[in-house]
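Removed from the display is one protein chain of the complex; every other protein chain stays in position.
Letters are used for the chains, namely A and B, taken in the order the chains are written, and counting of residues starts over at 1 for each.
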Amino acid sequence: MKYLTEYRDPRLARALLDEIAATVTRPWTIMEICGGQTHAIMRHGLDQLLPDAITLVHGPGCPVCVTPLETIDRALAIATRPEVIFTSYGDMLRVPGSADDLLRVKSRGGDVRMVYSPLEAIRLARENSDREVVFLAVGFETTAPGNAMALKQAVDTGLTNYSQLSSQVLVPAAMAAILAAPDNRVQGFLAAGHVCTVMGIREYLPLAERFGVPIVPTGFEPVDILRGILQTVRMLERGEHGVVNQYGRAVRDDGNSAARAVMHDVYAVCDRKWRGLGMIPRSGLDVREELAAFDAGKKFRVTDIVPAEPEVCIAGQILRGLKKPPECPAFGTDCTPMHPLGATMVSSEGACAAYHSYARKGLS
Amino acid sequence: MCLAIPGKIIARFEESGLPMAEIDFAGARNRACLSYTPEAEVGDYVLVHAGFALQTLNEDEARASLIELSRLSSLMAADAESESGS
Partner (left out) sequence: MNDRAKFQGLNCPLPFLNHDTVQLAHGAGGRLSAELIEKMILPRFSSAELDCLEDQAVLDLPPGRVAFSTDTFVVDPIFFPGGDIGDLAVNGTVNDVAMSGAEPLVLSVGLVLEEGLPLADLHRILCSMERAARAAGVRMVTGDTKVVGRGSCDRIFINTSGLGVIPAGVSLSASSLQPGDAVLVSGTLGDHGMAVMSRREGLSFAADIRSDTAALNPLVRALLDGGAAVRALRDPTRGGLATTLNEFAAASRVGIELNEDAIPVRDEVRGACEILGIDPLCVANEGKLVAVVAGRDAETALATLLRHPLGSEARIIGRVLDTHPGLVVMRTALGAERIVDMPLGEQLPRIC
């Protein structure tokens, strides 16, 4: 597969690992932002192959994991209504709310449908004019353009039976929150490559400057991730900070301005609560005020939501890179992918789920 | 997040006023919206996420990065070794 197989070449990966080992002279803590990168690292066992001096910590780049419990409960309440066709990406279907999940709602008769593309929900709205179609718009900046185009289609064609429940989040604000925390240990970042294809690299420059850290836009295949790590380590060893793109085949400096324009048309930046991290100002996207008719949060008045987070969960510390999943007392016992207690176990991208699937029980 | 994979455009068409493409991934085919990569043509490779092409893949950048990687010292040493050994 072109543009994929080359970046899985064991020979190149081995050479990069050797170069990293030859470059590093002291311990460094590097965070990969994106859940997809966490998944790739665990799946290929990259963390086992890196020199011990490098500690990889896993960031909050899992939009499923960071969706607040209240939002999930709100989604479940809407999905239960008989007039609603509730549509969602596959990722969200098993995520438990305070007491339920979308698949269980479906089993009890709720019309819950999985979609791969957000345009599918628009098609459903056109074909079912007597029903209300609601789309659960989750995602980072990678997914927002597609979600935005669907919403724009609804607006431009005057659909009256379509709305979105937005749980979209933005990366830079989360990175700033992590870096600004007094107990922060992260010294360099692998920035989320696919987020950068949309947003470009410019918005990371002030962050790199302000906090004096290297931020390296990085891809998702083993060779890409190792390239990103090598670049980050080189900069750390030299005491350099800044943004250096290591995913040039997909990331332009300016990203994709057409995508950002449509996002801007329908969404506005808002403060957003991140599950496990708390409220981060200007870290989310909401449907614009003037498009309230397409905002499911406003269209469907849902009250009586009292979300209940288990106390034992340390997802917040994991998302900030302060702890690793095996350090949680509930990891693998009370909290497993089968019955997740918190944000980082609910999705296969979450750090705890990835650890549990790929690396538990201390393989030598 | 962001499961996006590179695929080759094998056909373009329009649907509901949006430019769309049939994309090939090693023999499996999927449809994607080209609104964000309107200049992409049949034969180009695009990065597809949730039914949308987000960027065309830059062949020159890819080639340059692979050449750069091939210059990593341990690879060059290994190549030199095998050349002198044969």
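Basically, contacts are C-beta pairs under 8 Å (C-beta built on N, C-alpha and C of every residue); 3 or more make two chains touch, one makes a residue touch a chain.
These numbers come from a predicted model, not from an experiment.
Engineer: Taking the full complex into account, find the residue in A:Leu4, A:Ala181 or A:Leu322 that is in contact with the omitted chain.
Structural biologist: Residue touching the chain left out of view: A:Leu4.
Engineer: Among A:Asp91, A:Glu141 or A:Asp286, choose the residue that contacts the chain missing from this document, as touch is defined above.
Structural biologist: A:Asp91
Engineer: By the contact definition given up top, give the residues of chain A that touch the hidden chain.
Structural biologist: 1, 4, 8, 10, 13-14, 35-36, 42-46, 48-49, 62-64, 89-91, 93-94, 113-117, 120, 139, 143, 222, 337-338, 347-349, 356-361, 363
Engineer: Pick out the residues on chain B that sit against the missing chain.
Structural biologist: Interface residues of chain B facing the absent chain: 1-3, 5, 7, 24-31, 48-51.
As a working rule, only the chains that are shown with their structure count from here on.
Engineer: Distance-wise, how many Å sit between the C-alpha centres of chain A and chain B, to the nearest whole number?
Structural biologist: 22
Engineer: Spell out the residues on chain A that touch chain B in their complex, using ranges where they run on.
Structural biologist: Contacts found on chain A: 1-4, 6, 11-12, 14-16, 18-19, 22, 34-36, 61-64, 89, 116-120, 122-123, 139-140, 142-143, 145-146, 149, 153, 192-195, 197-198, 220, 223, 227, 248-252, 256, 258-259, 262, 349.
Engineer: Report the residues of chain B in contact with chain A in the complex, numbered from low to high.
Structural biologist: Contact set of chain B toward chain A: 1-6, 8, 16, 18, 25-26, 31-33, 35-38, 45, 47, 49-52, 54-55, 57-59, 61-62, 64-66, 69-70, 72-75, 78.
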